[in-house]
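Please find one structure pasted underneath; my questions will follow.
Shown here: the complex without one of its protein chains, the others still in place.
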Amino acid sequence: MGSPVSFFFEVVISGLLAGVMYSLVALGFVLIYKASGVLNFAQGAMVFFAALTFVSLVERGVNFWLAIAITLAVMIVLGILTERIVLRPLVNQPAITLFMVTIGLTFFLEGLSQGIWGSQPHGLELGIQDQPMQWLADRTGMFVSQFDLFASAVAAILVTGLALFFQRTRIGRALRAVADDHQAALAVGIPLKQIWAIVWAVAGFVALVAGLLWGARTGVQYSLTFVALKALPVLMLGGFESIAGAIVGGLIIGASEKVAEVYVGPYVGGGIESWFPYVLALVFLLFRPEGLFGEKHIDRV
Amino acid sequence: MAELDTFPRLLLHHAQVRPDRPAIREKDLGIWQTATWRQMADEVRLLACGLAAQGLTRGQHLALVGENRPRLYFAMTAAQALGAIPVPLYQDAVAQEMVYVLRDAEVTHAIVEDQEQVDKLLEILPQCPRLAHIYFDDPRGLRGYRQPQIASYERLLEAGRSFLATHPRFFEEEIGQGRPDDTAAMHYTSGTTAHPKGVVLTYRNLIESGRSAAQMEGLTDREDVLAYLPLAWIGQNIFSYTQWLVVGFCVNCPESPATVMTDLREIAPTYYFAPPRVLEALLTQVAIRMEDAARIKRGMYRYFMGVARRVGGRILDGQPVGLVDRLRYGLGELLVYGPLRNVLGMSRVRVAYTAGEAIGPDLFTFYRSIGINMKQLYGSTETSVFVCIQPNGQIKPDTVGPPAPGVEVKVTDAGEILIRSPGLFREYYKDPQATADARTPDGWFRTGDAGYFDQDGHLKILDRAKDVGKLVDGTLFAPKYIENKLKFFPYVKEAVAFGDGRAMVCCMINIDYEAVGNWAERRNLAYTGYADLASRPEAYGLVRDCVEQVNADLAADAKLANSQIHRFVILHKELDADDEELTRTRKVRRGFIGDKYGALVDALYAGRKEQFIETKVRFEDGRTGSISATLRIEDAKTFAPAAAKLAA
Amino acid sequence: MLYREAGQFRATYAEDQQIFPLRQDRVAIGVLLVAAFIAVPLVADQYWLSALLIPFLIAALAALGLNILTGYAGQLSLGTAAFMAIGAFATYNFVLRVPGIPILAAFVLAGICAAIVGIVFGLPSLRIKGFYLAVATLAAQFFVLWAIQRIGWITNHSASGVITAQNIAILGVPIDTPRAKYLLTLSVVAVLALLAKNLVRSETGRAFMAVRDMDVAASVIGIPLMKTKLLAFAISSFYCGVAGALYAYTYLGTVEPEAFNLELSFRILFMIIIGGVGSVLGSFLGAAFIVLLPIALNLVVPPISEAAGIEIPHAIISNLELMIFGALIIFFLIVEPLGLARLWQIAKEKLRLWPFPH
Partner (left out) sequence: MTPSDRGIGAPILAVEGVSLAFGGVRALQGVSFDVREHEVRAIIGPNGAGKSSMLNVINGVYHPQEGTITFKGRSRRDMVAHEAAAQGIGRTFQNIALFRGMTVLDNIMTGRNVKMRSTFLEQSIWIGRARREELAHRRKVEEIIDFLEIQHIRRTPVGRLPYGLQKRVELARALAMEPELLLLDEPMAGMNLEEKQDMCRFILDVNEQFGTTVVLIEHDMGVVMDISDRVVVLDYGRKIADGTPDEVRGNQTVIDAYLGVAH
């Protein structure tokens, strides 16, 4: 056991690392929101769907990488179908309607995944132990999970990849244009529908990654869909349209949640992580309604 | 209380007997604003006092101009209470058309609906110097008017209030002076030739006439009437004023002419009147809207309308109908007739009249077959409307029924219908000559209509007497009667019948471009225009069917069997008022056409199979030109007279 | 066809502004009320009352509460169940701690407690809109449940957080049979539904809808946004609170905080989406639909699968239920965003115009 200071750092770091996990889920939200203005509540169900599909395949003896490939394919198809069947008929509807429709989608996916693969929980083994890193513990006395570090690394790679994808590729640039102004994008000949399909496919991919990591962490079960609930305060904080916001928001939420749980929790009976991120985000929003990285909008009347 | 022999006395009677029953409603500001009899009596009292204070006296005329508005009705009774005479004017007349009436009746006071009417009266004020007081109901847009002659209705009531304060018994005293043979109202008949004539009707005329008809139909104070036809028209006076005050039911004024259909549906009158053109428009609406229905619904509608045509009228007349048909009709009632009456606003109709012009038998039986007690009526301004009424259970589409109670009708040898009744008018205003001409020496009124009684004693109206002629064999020839029969077919737009002084009847026919065009399109029949379509053998076939059906009808009537159409021709151009072939009110000018198309008439009677004809036309831009064509002339099948058949 | 409205004219504004201006509707609702209050208690068995009708009525009340907030005032909330929880646990405490309190008074006070909490969680609506606000209401959902679980006083220090509803009575008549519970629930729901209908057709309701449809225009014609939104939160929470109280006292009897989880909030949201946002009738239709669907599935699927010779486990049926819910939400939002109530309205329009198509 280290000093109070190192304990504090340990708490903060584990919080930050947990935050990365939140960011990972939040990333899926941001992608879709940026491209189509939809707050996709079903992101959590997509994570669950991906993880469950993968695990079930592996349990049925499918090779690890093949299972990933199949799951990825399934997720891409799912993303494209969602865009086609659910969202396209609702183009130009109020954002709140789109939000509600994704709640419906959530239920549908939950039912679908369990209907296909069954409702029993599964363990998921990625080969990385959720144990403190001995090396770090020896040096600093702080206990930091290997798994968390691995997840952070994956998240970092994913974010970098996405950033490059957005900055460098033609599709990525088109996507940014779409995010800025649908009408204008359409006017300059960007194929909106194609872009949306791609985005939903990418979101499916992100869901798969998040599903693998979260599934390995908590087991693959119904409650995995609730990871979306972890991501929402992150998004409120970071803004729905900023990848950087999703990362920073995740870190802030993760760290502060852990700190609060450890230092405040005992006095109020514990378990405050269910609501603390929301209240934090809410308080923050009251002072800065546009979020961390959001732009201030002037309502023209 | 004295005898109920004037309208103001009737009003006071209702205010006492049924003070809180609705007297008149008006759709205004979204709801049916209602005045009870008591409220009405109070307002009429104020109004009469106001008018008296403003100088209206016994024997003077009060002009009323506007749509059906309760205040105009109040004004009528208020004027009558003072012994003044209300003169309603057609609200859609242009200003200059009002000049004659206003001068003829020496009108001093006028109550009008709104700015539009005020503007008209102001425009002709210089020509009508006696007109010194104009009161308006709706103040909208009139705030800036500074002319001394105009004031609001409210100001008039205000004047009435102060007058009443100083003359508390004035109103009742004035009513006390009224006599049944005083003039109650004056309606101007629209003279087609000369100036309009003011028909002077007394209280006795209107009240007795209205009362006996009301008794015959069993009208009660629970009736609802929708007042949507012009006040200036005598029918409106009888149905919505005379009988209203006689019986004490409720009159309902629509929000505006544009909303009559909606208002009709809301009120669902129990006592209803509509001229044939209104009924026709309604039926067209029904047909058009049903066309948009899904196939199944349309099929259902057609089926049940077929059932209704077969048995509906008989069921309404209380005649025996088979059980199966009764069940079919009952199902139709649930699915079609009931809902249809409901959407038309006729679910509650107990008695409905149509009159004014001849009504097509299909149109007439349509309404009867869906269970609406539609009847025909014969009458005129001079006779206080009611001359003949079809009694329940004795309805025929082609007669107007037997004489109404208290009315004597006879037909002269020349075929003209003469009338003697309590409803007969007193005189034409300031026109003793016309008054004398209108009556035979022994006091019968010459209607100027030709007709005869059928074997059941029902009067059949043929035509204006002056247009009725004779064939060479001396039998009756009523061209308009024949033409109307033809025009009841949708494919026939106009028809001109010839036969006076000739051996047989021949006809010129205009097809209805739209109806025949549609018919042709449904058969993939290509045509290039009106003349082309009219010359098609298919069109001839279509028209021949119509002509032969008319012939079959005519054959059934002993008096008209000889008037069957032997030959006809379809004209290559539409008869047009611009070419003087029609009057501006779209009546055919038979004589003019006979001359203009003389060659054609000759060909018809000469038995030729075709004839070349060239006619002058005036185009819409005012240029004239001529068009020519060779027209085919066809023979139509005629039938042996029914009487002969019976004998055989 | 059935609507024969010719001759039903209105001579006063009072007549014109009735809840049911058409005579046929008045007759129908009269028949329905008589059936619900008299016929149903006479004929329905315990299963019908306890397993179908009572949960349906309670769900309808909660849906009505959410509809006031979401359908009328346009503020999406995902925390409905939390306000129901407040109602349930507040009633428990009022009955527990105020001896002799009439149960209806306890319900009302509990509703007021829910309303106060509703106002607090409605405060963010002044600054944030749309789904930001929806997400914010999740805070209420999680915080309230957490508080009930962790603050021992609320559950009278029950170890598991489970409370058991006390026996209740009205004017000395014990409410202990399914029939009595049904009648109590029905009465409360009927009265509150009438009040809600009156509210939404008057000034307050119009203010709600104005804020929903265009808030700038609303404020420009003099509607204070803050007051209006908070009022919507308060009234909505009141309704949900009373629904929660009934949930505990006439339906479940024994309640744990987890009964009021996010799942329940979503279910109630589904009721108004399927039933019809912005419609009192829709709240009832949606509640009936969502309550009956699982029961119908359990009735219908086994015989079919038996006939087909495939055995469908119960778990599959419940997953099927989730999928059907989800698909229906998607379907309604795409095809008929105003839900069953709108379909009913269209059907009624058709009947009024019969035999004409339009």
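Chains: A, B and C, in written order; residue numbering restarts at 1 for each.
Note that a residue touches a chain if its C-beta (ideal position, glycine included) is under 8 Å from a C-beta of that chain, and two chains touch if they have at least 3 such contacts.
Just so it is clear, the structure is predicted and the values come from calculations on it, not from any experiment.
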Touch with the omitted chain, as defined above, among C:Gly278, C:Gly326 or C:Pro355: C:Gly278
Chain not shown: contacting residue from B:Ala165, B:Ala258, B:Ala294 or B:Ala526: B:Ala258
Among C:Met214, C:Ala315 or C:Ala347, residue touching the chain not depicted: C:Met214
Touch criterion as defined above, residue of C:Ala6, C:Ile163, C:Ala180 or C:Ala196 at the omitted chain: C:Ala196
On chain C, residues whose C-beta touches the chain left out of the figure: 12-14, 16-17, 195-196, 198-199, 202-207, 209-210, 212-214, 216-225, 231, 235, 278
Hidden partner interface residues of chain B, rising order: 28-31, 140-141, 143-144, 255-256, 258-259
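FYI, only the chains that are shown with their structure count from here on.
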Topology of the chain contact graph, where touching chains are joined (line, ring, star, complete, other): line
Innermost chain by mean C-alpha position: C
Averaged-CA centre spacing for the pair chain B and chain A, given as whole angstrom: 79
For chain A paired with chain C, centre-to-centre distance based on mean C-alpha positions, whole Å: 33
Chain A: positions in contact with at least two other chains: none
Interface hub residues of chain B, defined as touching at least two other chains: none
Of all residues in chain C, those that touch chain A in their complex: 76, 123-124, 127-128, 130-132, 134-136, 138-139, 142-143, 145-146, 149-151, 216, 262, 266, 269-270, 273, 315-316, 319-330, 333-334, 337
Chain A - residues contacting chain C, complex: 39, 85-86, 89-90, 93-97, 99-101, 103-112, 114-115, 118-119, 229, 232-233, 235-236, 268-272, 274-275, 278-279, 281-282, 285-286, 289, 299, 301
Chain C residues within the chain B interface of the complex: 1, 3-13, 15-16, 353-358
